[in-house]
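In this view, the complex is presented without one of its protein chains, the others remaining in place.
All chains are identified by letter, namely A and B, in their written order; residue positions are counted from 1 within each chain.
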Amino acid sequence: MVNEQRLEVGSTIAIEKSVLDDLLKRLKENGYQIVGPRVKNETLVYEKIDELNDLPHGYITEQEAGYFRLHEAGHSRYFDFIPGAQSWKQFLFPPRVDLFKLQKTNNHWEKASEENQTVKYAFIGVRACELNAILIQDKAFMREDFTDPIYRSRRERVFILSVDCLHPAETCFCASMNTGPRVKDSFDLNLTELDDVFLVKVGSEIGRNILNGLPFELASSFMVSSAERGLENAAQQMKRELNTDGLPEFIMANLDHPQWQEIGQRCLSCANCTQVCPTCFCWDVTDQVTLNNNETRRERVWDSCFNPGFSYQAGGNTRPSIQSRYRQWLSHKLGSWPQQYGTLGCVGCGRCITWCPAKIDLTKEISIMREEARS
Amino acid sequence: MIAPTIHSAHETHQLLEPDWAEIIDITHEINDVSTYWLKFNDANLQANYSFQPGQFNMIYVPGFGEAAISICSNPNDHSLIGHSIRFVGNVTNAIKNLKAGDVVGLRGPFGTAWPMKELEGKDIFIACGGIGLPPLRPALYHIMQNREKFGKVTLLYGARTSNDLMYTDEYDAWRAADIDVQITVDRGDSNWTGRVGVVPMWFYQFRIDSRKTSVLTCGPEIMIRFVIFEALARRIPTENIFVSLERNMKCGQGSCGHCQLGPYFVCKDGPVFRFDALQPFFNVEEF
Partner (left out) sequence: MDYVKEIIAEYQKIPWFQELNEKHLRKISEISTLRHVRANETLFREGDKEDSIYIVLEGRVALDIFIPHKGKVRFYTAEKQELFGWSSVTPTVRQRTAGATAVMDGLIACIDAAKLRQACDEDHDLGYLVMRRLANIVASRLLVTRLQLIDMFGYSESKNG
């Protein structure tokens, strides 16, 4: 189906699902390292993908607090599952990365090598919540007064192929966070998956160029209204919500709320939530030195405010109790983040709820705090 | 809110990559504190390096890591950069094993400064203790070099014992520059003829005009808390109290998240804070 219609940035067209395969080939030809969702050992990961069939075709996920299952439901769609523990932050902000290597010659340290951490990624299947998380991390890693060169070099080059969510999981609450299920902007191409076709919205010139020349048809009004209906249903179906009215002020005014202590008795301080959270950005740096002390590698690794040593300094630990560390995490995410970066730090993806072994649900905890503060 | 310093990173540098500086001299100060005088290997860097009182550098010992150390030297002296270092952890104890001639990594300056411009025309009451004096010494140099711009200046400094007092050979020079230097120790021996008693409690001994006095304080956080308590009791407004805080710092640039206190990154929005900004969080336990 070749069409005379010219593709523009902002156009929405429809493609046969197999055309996505051609799109992936195009991306590879353009030097992108393509990463996307795949099923691996009964779990969902974001890894290298080569073709359409690498995607979790026919899968759905079942999620609840402390519960995650991947099922092969046998339907015909590629993106009906809701993402698992991994998020895209591992690519822009790698969990472990070398900053530089030093070598000692004649008792004198010198840089041994330049670590070029620039990678050109194509992200396939970015959800609205995940895209908003990337935008939130952009504000943390790329500022006027300081920019992380690793993050920026990857972020500037990344191709984002995003996907609207039509079947949210039980732990999703992006609708109440105003971060989904619909992808609004900041993408190169956005897909809405219907039964037979993908609707594709062109978000940028780069997206337009990659798509240009591939067969497409105009999106019919039936297709568009199906997509709209699907998105509306998705938003309605969400089982969880977070009331964000005056939330930062509420949290900062209730740092002494007894509920923190209550949570502190359940929280394991395992740091799962910070690992799976797509906006958490804390990191540590270590010297990986050889035994003869002649070479050292400065390595940046993910860190977590739940780690006991996180706030340790000469004189002691400023957050020795689990309760204080949990409060730090949540009061940062929902309380002080806006003052730092202009938005809340949470995108409602629900990962912290799904992957918490103690089943702690922040939407429930905040709701309890608000209730008790009212009475 | 004191605006953070915009640090112009060397464009060619990797993240956290330091410049290199030689230890030119080491002054033994007290039992576990020595002052390291550093000079960049690159003469241009050294000539162009400048800092404001209250700022800090990240000093790197390859194989061990970095430590955030306040700069304690005269801001007008561009020949050497001084850092009084207490040997208390892995990195600082590694520094202790270095000698003059050894080279360390150096990044900085980082952080906010004591508001010297805003303090002009005011009386200044400096209440500090222990290793809290080094970050204030550059402010003292600035005051001495611009004495006529400031009103009455009092330094109330305390330490655990007389053996723990820093920079004792400079007190007379400060007094000669019309700074009222008052010293106290937590406990004295029979040879000590000075004050015995904690810094916050001596506050009340001084006559201050609370309408034109600003308080600068630095030291153990518990001491800071009580100094502020006393300052507020003397009706000094929270906008005129300035505090220098310390937190676990890894990057010094407001990125790694370790040093956060509520919405503030102590390395970027501090370490010098105006107290009214800190007040909502200051007395929250374990925050």
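Keep this in mind: a contact is a pair of C-beta atoms (placed from the backbone, for glycine too) under 8 Å apart; a residue touches a chain by one contact, two chains touch by 3 or more.
Every value quoted in this text rests on a predicted model; they were computed, and no experiment measured them.
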Determine which one of B:P53, B:G130 or B:G262 touches the chain that has been left out. B:G130
Residue touching the undisplayed chain, where the options are B:W20, B:W37, B:F51 or B:F64: B:F64
Sites on chain B contacted by the missing partner chain, in the whole complex: 64-67, 86, 88-92, 94, 129-130, 159-160, 164, 186-190, 192-198, 200-201, 205, 219-220, 222-223, 226, 248
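The criterion applied here is as follows: only the chains that are shown with their structure count from here on.
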Provide the C-alpha centroid distance between chain A and chain B, rounded to the nearest whole angstrom. 40
Going by the contact rule set out above, which residues of chain B touch chain A in the complex? 4, 6-7, 9, 14-17, 20, 62-66, 86, 88-89, 103, 105, 220, 246-248, 250-251, 253-258, 260, 262-263, 265, 268, 280-281, 284-287
Touching residues (chain side chain A, partner chain B) in the complex: 99-100, 102, 104, 108-109, 111, 114-115, 140-141, 143-146, 148-150, 252, 255-256, 281-287, 289, 293, 296, 298, 300, 303, 305, 310-315, 318-321, 323-324, 327-328, 331-332, 335-337, 339-340
